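Worksheet for the structure shown next.
Shown here: the complex without one of its protein chains, the others still in place.
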Amino acid sequence: MQRKMRGRGVAASWYGIARTATVDRAGAWAELDDGGTAKVVTGVTEIGEGILTVLAQIAAEELGIRPEDVTIGDNDTARSPEAAHAGATRQTYMIGNSVALACREAKARLFAEIAAHWEVDAGTLVAFDGELRAEGTNLAMTMAEAVDLCKRRGVVPVGAGHFAAHGTGLNPEDGSGAPWQAYVFGTQVAEVEVDTVTGEVQVLGLWAAHDVGRVINPRGVEGQIEGGVVQGLGQALMEDYQTANGHPVTHGFAKYILPTALDVPEITSILVEDPDPLSPLGAKGIGEPALVPTAPAIINAIHDAVGVRIRSLPATPEKVLAAIAEKQARAAAAREAAE
Amino acid sequence: MLTFDRYEMPATLPEALALWADAPEGARLVAGATDILPWAREGRAGDVDLPLGIDLSRVAELQGHERHGSRVRLGANTVWQDFLDDAQLARWLPVMPHCAVWFADDQIRQQATLAGNLVNASPAADGTPPVLALNGELELCRWAGDHILCRTMRVEDFVTGPGATRLAPGELVNSVTLDCADGYGASFQKVGQRRSLVISVACVAALVKLDETGTRFADVRLALGGVGPVPERLRDIEDRLKGEPVDTRLIEDAAAATAARVASRSRVDYRRRVVPGFVCAALEEAAERARVAQRKEALHA
């Protein structure tokens, strides 16, 4: 065997969007504000996934203004409607749709006033990027002017929205039920190099194809995939929280080994859009699903490279080398038996 | 959490030694501080209050380096980054940059000292094998009431076990002196679980000088770390190779013997499997680099 052996593996996966086997729900408020800006209030904040930007994009699109004109607050149980938890790949789906619906209501209030002012049908009004116009006419004004006009007519353009995802509980006997209304699927291919002297595995390339529903922010989705893949790589190859009789032995980052910039592969993300028919936005999610196929793709690639099957994570250099040695010993024994 | 009742920053060696000589029980010398601060945390020493910390980083006598003939004397405050930034040191000590690049990370190398790495005497210390290969010697000094007393000791004799050395009470490391190895090809190999900030499971330092034909080993230096209580110089293998032709089969044979050197208490099987291949790779890489160095020299001449 050469010292450095390469191989490839694939793994597929699926995942459900939002909370499991229950009715998930969230709420939001919106207000078209002075200067053609907007306030959006909902009960969660950023955990790093980019939800604030996604919500600002959704609000901007729905209200006809720019994302930077949107102010998002307030992550506060005493000041904002319930949005429940920041997890379960539910932020874009649950909060995003709530915000879209709240914005639609606020915009409808504004459009009703402007339509009356222009004496046109509200259905002809189109707003985008801070400009409002009535289709089929040369009537136009900025959203700042529109909000001002709306307020002078005695109307503050506010809206509230809520969104529910109707999962059902599982039957306690046979587990039957409809735990989610939206599903996503993913497939990843990993290319690895195994050092047969040390047992070290490097992941050199990773292709990740994921259905995320309608994409709101492509870079944001890629960021979630890249982060998920590297967490999956950590679990596949190095991370291992250990205890001895309940006493943690990996009590710091010197012992609990995380991937560094030198350990990550080149990652190619392929975004597949299968829009969700049951929600206004059609977006689904990617936070958690990105991680699911990574470890098995890497483990399958190790098998392709050196012919050993790692059944217990992580595939540390020690484990990989022991498996190679065992395989060679088996082959030698088989040869001997044959002779 | 580490706290000090007193924290001193002496500017000269006599001041430092005088402080150290009178230091209360439990006082500690602080060089780069990159080991002592992580040590005083939960899971290791926990909260520690020390009566006195003597910070050596401003002691003038411990700075810099100078070459005397075929040896180079490194002041004890020489940090790991110096082996990457100082072209002269890199030329004199060709194994050190390869070791340095594996040592912790860019930030820690700005603070962590070679001397500190040796004194900590971790069985997995990256610094010890290359120093052993370069016949490293320490100058140990202490305060004798009105003058400084110094002695020298080979690093091979200095490190006696995990965390244990022959440093006497009141002594500190003044300098590390190494063989210059201009013209040698060098290699440092390390295996851990990732490729930065990695603690060695095993590491090896190799230096090779070729004869004028470029086909035979004129000199070989080889040392292993992480495979027993103390890093070890592999003189028998060096001797076996010296004068012999650079030949893969020969290197493999010589390296095969290293598996028996593994005396660690953990991961013994793994270390035994890794080490021979590892030593081979180090020797081959060092020989290849020696060839490149020789060709370059020929080109210049």
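Lettered A and B in written order, each chain numbered from 1.
Quick note on the criterion: a contact is a pair of C-beta atoms (placed from the backbone, for glycine too) under 8 Å apart; a residue touches a chain by one contact, two chains touch by 3 or more.
Just so it is clear, contacts and distances are computed from a predicted model.
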Undisplayed chain, where the name is taken from the UniProt record, one of "Energy-coupling factor transporter transmembrane protein EcfT", "Branched-chain amino acid transport system / permease component", "Spore germination protein" or "2Fe-2S iron-sulfur cluster protein": "2Fe-2S iron-sulfur cluster protein"
Of A:31, A:304 or A:318, the residue in touch with the unshown chain: A:304
Touch with the omitted chain, as defined above, among A:105, A:148 or A:288: A:288
Hidden partner interface residues of chain B, rising order: 1-7, 9, 30, 32-34, 37-38, 41-43, 47, 53, 55, 57, 81, 84, 87, 97-98, 101-102, 104-108, 110-111, 195-197
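Everything that follows uses one rule, which is that only the chains that are shown with their structure count from here on.
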Chain A and chain B, separation of their C-alpha mean positions in angstrom: 46
Chain B residues touching chain A - in the complex, by the definition given at the top: 38, 41-43, 191, 193-199, 201, 267, 269-270, 273-274, 277-278, 280-281
Residues of chain A that touch chain B when the two form their complex: 3, 196-200, 237-238, 248, 251-252, 254, 257-263, 316-318, 321-322, 325
